[in-house]
Structure formats: C-alpha cells, structure tokens
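Just one protein chain is left out here, and the rest sit where they should.
Per-chain numbering from 1; labels A and B assigned in written order.
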Amino acid sequence: MNVPTHRANHRGRTAAALLLTAALGLGPGAARADEPIKIGVIGEESSVAGASITKAAALAAEDINAHGGVNGRKVEVITYDDHSSAADGVRAFQRAVHQDKVAAVVASYISEVALAIEPWSARLHVPYITPGASSNDISKHVHDDYDHYKYAFHGWLTSAFIAQSICDFSHDLLVGQFHMKTAAVMSEDAAWTTPLDAQYLSCLPKAGLQVLDHIRFNPDTTDFTPIFNQIESKHPDVIITGISHVGVQPTVQWHDQQVPIPMAGQSSQATTSTFWKDTNGATEGVLTATAAAPGVALTPSTEPFTELYTKRYGVSPAYDGYSTYDMIHILAEAIQRAGSTDPDKMVTALEQTDHVGTVGRVQFYGRDSEYTHALKYGPGLVTGVVIQWQNGKQICVWPTAKANGKITFPTFVRLPKQASAQ
Amino acid sequence: MKALQILIDGFAISALYGLGAVGFTLIFGVSGVLNLAHGGLMVVAALTGWLAAGELGLGTVLGTLVGILAGLVAAYATYAIVVRPIQRSRAIRPEEMEIFVLTGTLLWGIMIQVGMGYLFSDNPVTMRPLLPGVLTLGGVRTPVNEIMIAALCWISLGLMWLLVNRTRAGKALLAASMNPRGLTLLGYELSHIYLLVWTIYGLLAGTAGVLLASFLGVSTANAGQLTASAFSIVILGGLGSVSGSLIAAYVVGYLETATAYLIAPTLRPIPALILLVLVIYVRPQGLLGRR
Partner (left out) sequence: MVRLTRSPLLWVSLLVVLAAALLPLWVSAYLLGVLTAAYYFGVFAMAWDLLFGFAGEVNFGPTFLIGVGAYTAAILNGQQGVPLPLCVIAGAGAALLGGMLLAVPALRLRGPYFGLVTLVAVLLLQNAIVIFAHVTGGEIGMTVPDVLSIDASTNYWIALGFLVVCAILLFGLSRSSVGLILQASGQDAIEAEALGFNVTKHKIAAFCISAVFSGTAGAMLIFYMGTASVDTVIDIAIGVQVIIAAVLGGRRTILGAVLGAVFLILATEFLRPLGQLNTFVVSAVALAVILFFPDGLLGYALHRGERE
C-alpha cells in the first residue's frame, strides 16, 4: 500500500531555475539550443490514478532522452501535485507557465480540474493535454471556440466514447454470450458522468440492454445499501457503472451484501493494481473499462511499458499511466515536427498526430468533428479494453481479439437462464 | 419488506453514529474539550487496523484489536500534545481557552489527516468482515457482519455504561463533569479523572473507526466528515449528554436511512441538516443538553 511518492527532478528543477535566471540575466538574445524542453506534469499524488500520471511521465522523458531527445535537446518533466483540487490545479498550471516556463502541460485525470485549467491554457496560450479526464466539455470548448481554446487536447477517451466502448462490449459479450436483456445505470454525480450517462441511455438499448433504472449518487456517499436495494428491486440483469471518485466502498458493499447482479462499466479505481488489496478481494468478478492491463498486448509497446513501470514502481500503471506515457511522446514528436516550442506551431503539429502508443493508434479529431482535439475512437485506433478481476489478476475480456481470458462471475451473482457456456 | 430493511440498516448505521458521538460528547462533558480531531482519531484506528490485518498478516480479529489500540494511542497523543499544554498554558486567558483548544485540535486533526494521507494515500480501506456471509431475515438479506457490528457497538456502549455507573472511578468521572472543584475537595486527583476519560474516549473512537472500516470503509478524506457528523449529532442531542447523543444518533441514522430508501439516495443528508438548523434556532442546547 505504501506507494512511494514520485518526486521527479528536484535537482533538475533547481538547475533549471538557475539556468533560467542566468538566461534572463544574459538578456533575450541568449542561446537556447542547449536548454532542455520543459513539460509540466500535474498529478494527484495522494490518489493512485493521479500518481500514475507523474510516474509515467518520468518514464516517458527517460525513454525520449535515451533515443536522442527532441532535435538534440533533452526533455525535462517538472511535476506538481494538485491535491485533487481545481484551485490547486490552476495554481500549479500558472506556476508551471510563469515560473518554470514550460512548453506544455499534461495535467490531471479529474474532469473538474481539467476544466478549470482549460480556460487558463486558452488565456496564456499554452498547449495542454489531459491524459485521464473524460468530460465531453473539454473538447466541446475547443469545437465551440477554436481560436481561443485550440491549445487544449483531450488525451483520453471522452465520456461519450467510454460509454460507447462499454456499449460495444455489452453488445458483444453481455448480450451476445450471456443473453442479458436489461440494465440499471449507476453513476456518481460528477462532471464526467453527465455525458457518460447520456450516452449510456442512448447506446445501451441499441446494444440490446433495456435501461430499467438510472441512479446518480452523491460522490460523498459511503453507504450504498439503499442504492443497491433500489436497483435490485427492479431486477436488471446487469449494473452499468460510472464511478471514479468512489470505488472501494461500493465494490466491497456489493460483495458483502452479495448483490446478485453483476457490475460492469467504468470504475476508475478498479483499474489500478492495488484495488484487489484495497477491497480485500471483494472486487472479484467486477468488470471495468480501462486503457490496458498487464498481459495485454494492445500494441507492441504496451507490454514493455507495463513491465518497465511495474519493475520501477512496484505497481502496474493505472489507465492514465498508459495515456500519459503516450502523450509525453506525442508532445515530443509534435515539437520535433514543428521545429520549435512556439505554441501555435505546436498546436498545428499536434493536430497531425498519428502515433502508435501503448493505448493504441492515437489520432485527434479535427475541427469538422464535434469532439475537436479529442482522441479518435474505433477499431484500429483507440477503444480501450474491458478487464475482469479474477483471483487477484486483471483479465482482459474485450475486445475479443485481444482477450486473454473468459468472463466468470462470483457464485452469488444470478445470470439469465439462457446463458450459453461458451 | 422495505420497512424491515430500513429498520435493520438504520439500526446498524445509527449504532455506529452513536458510538462515535458518545465519545465526542463524553470528552466535552467531562473535560470541556471539543475535539475537532475526532474524525482523525477514527481514521487512525481504521487505517492501522487495516494495515495490521492485511499487510502485517495478523488477521481480522487481531487487526481490529490493534486498530482500537491505535485509536487509544492517538487519543492520548491528542491529550498530551495538544489539549493539556494549552489548558495549562499561562499565556492564555481563561475565557480564550476554549477557542485555543478548538483551534489546536483542529490543527492536530489536519496534521493527522495529511500525515495519514501521505502514508496510506486517500484510497478508502476496508476491513474484512469479522463474520462473512449473509443472513436472510423476513425476506431481507443482511450481511452477518452488519449485525455483528451493531451488536459490538452496543456491547461497547454497555461496557462503558457499566464502567461509568457501577465503578468508583466511573462515578468520579460523572462527578467531575458536574463539579470538578468539588471533586478535588473530596481528594480526587483531577488528572487521573482526565486520563480515564481520554482512555474511554480513545477506546470508543478507536472501536468506532475500526467497525466503520469493516462496515462501509474509511479513507483519510472522511476525517472531516466524521468529525462534522459527530458534532452535529451531539448538538442535536445536547452537548455533554450521553443519552442525548445516543437518541440523536438514532434519530439522525433513521432519518438518513429512511430518506435514502423512501425518497432518494442523493437527498440522504438533507432532513438531518434541516433538523439541525431547526434545533439551533429553536432549542440550541439540544434535546437533553445542559451547561
């Protein structure tokens, strides 16, 4: 449980500050060729998913520098902790830009923090990528006001596409294999779940699951008994979740109360490797969408990254660890293409991204899409995977082409009678 | 069916609320301290219990005991490091004592929360159920653990009642809450009394923390909420009144549970808050409060 807090580059930061002062002192004409390219990375060190961001960023920088850096210059990652607070996130962003003079910022997996930072990236003209937040609004702002917001990029699937991936999974496996017919949607009341739920309600029926109930609960909820009770009274075949702020408690209570309905959907905490221990194994049988998992070879770079990260930090990466690793590489490549760290040139270069990373083939939607600057979703691009916890391991069950196991449910779960034992 | 579910679920959560609130009100009643680090103490107990049970491999029962002990140690630390030095400080005027103690315990609570967060991250932890499995009573499926927890809460409260009402030390405690000076005239050492009350408080808070971890799960992020909930209940019941706190705990527990089941889970905290506002405006000393 003691996840060492990753404090990267403190000496590097002091050196950078000294270098900067010297550069300022020498005047604007000072040569910049030897200076490292600085990227600010803001994570949430006290949360497992948030801490994954800064850890993965450090690995990415090492990897880039080992391969010659960017146009001969090294990449330096400067990390900040926003304490899961939007205000601290904004302050960290301002510090990164004004004090540490970063070329770009990669920040946060919390939609609210990302949304608070986004206007500042617009005001200060600094390229900004969020590797883990999912609110549709992040890309919607870019679409609605491109000239101001073009510096923002959404480095993970938007809520709409996360929901779509779960609908696709439901269609293929829950309906296709288990012949489920009905579902209840259960999600926390947060910025990222509003579009998620809207998409669920629209795509689940198309996938073959009629939605019987839709519950949005306060993210501060600690007692889920009434909620499970309400869901159970409607007798759905599956609970489709949208949870990130909570995870341990609903899962443990689901298990302890032996709620006879399986849980699938997006449970961000369940994507972390410590979740098994945190829930004392209660997460057995829980299905969740994530970027990748140990033992899953989404692309040639996925497993090597998983192994490197696990060896270095003792835990496997959370979903945003994969995306952060890719985003730092993408930023480096964009700067290489643009030949400079000028913000507008970087934006143009970023829009041309076509990068095979650990999460899949990364491209961004353009101005013609309503999800401008969001990650493109689809087979052959990025779809995420769905894993199920089995005996302490995350087993990939979808997409079926990449699966390394089959779905099995705990004994207290009741399945529709016509489930075929494929 | 639903009524029975509400009855059972409400009972367990109220018992847990009660255990926490009783400790809080006891420490105020006897030593005049509003301990705003209350939630922090519960969190220490819960996290230490989890660590002992899982990581250190001691198993659930031993882990629970270790957790309770940790709560006790934390309570002692609160008394020794924060409360007693402030109460004895000559530089502070007597009429300002309370605000200094309050601020001091608030700061101490923050230190505990941040310190624990650093060591454990803010992920919630749960204790494995003491007795796994479910029981179906009258069509209502309840985890056995939940019933055990309610039982344990009441056993703890019962033990405390016995201690306070049947033993000499306990009666001295009661007397101290009414008239400290009178008690010293009778030859009792007030410092021993205070030590006793902090011991009882530590055990109660520790037990409440560990049981909460077992029932619902606890994280460092809960510390503030736990303190707030404890003193809301205590205000309702009346500061310093143990029976008042228990009654108030059940009122709040059932109000919340009934709301969650019958109206909507999202509106769960509302009725209790409205009640709190009414009480403050109409009868600020609470149901059974004195002082």
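By definition in this document, a contact is a pair of C-beta atoms (placed from the backbone, for glycine too) under 8 Å apart; a residue touches a chain by one contact, two chains touch by 3 or more.
Note that this is a predicted model, so its numbers are computed, not measured.
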Checklist entry - Looking at A:Asp81, A:Asp168 or A:Asp197, which makes contact with the chain not pictured? => result A:Asp81
Checklist entry - In the full complex, which of B:Leu56, B:Leu195 or B:Leu273 touches the chain missing from this view? => result B:Leu273
Checklist entry - If you put the missing chain back, which residues of chain B would it touch? => result 28, 34, 82, 85-86, 89, 91-92, 96, 98-100, 102-104, 106-108, 110-111, 114-115, 117-118, 224, 228, 231-232, 235, 239, 266-267, 269-270, 273, 276-277, 280-281, 284-285, 291
Checklist entry - Which chain A residues touch the hidden chain? => result 5, 7, 10, 45-46, 81, 83, 85-88, 90-91, 94-95, 98-99, 110-113, 115-116, 119-120, 123-124, 189-191, 218-220
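The rule is short, and it goes like this: only the chains that are shown with their structure count from here on.
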Item to check | Between chain B and chain A, distance of the C-alpha-averaged centres to the nearest whole Å | outcome: 38
Checklist entry - For chain A, which residues are in contact with chain B within the complex? => result 1-3, 5, 46-48, 51, 84, 189, 215-218, 220-223, 225-227, 229-230, 246-249, 252-253, 256-258, 269, 274, 277-280, 282
Checklist outcome for this item: Within the complex, chain A is touched by chain B residues 5, 9, 13, 51, 54-55, 117-129, 132, 134, 141-143, 145-146, 216-217, 219-220, 222, 225, 257, 260-261, 265-266, 268
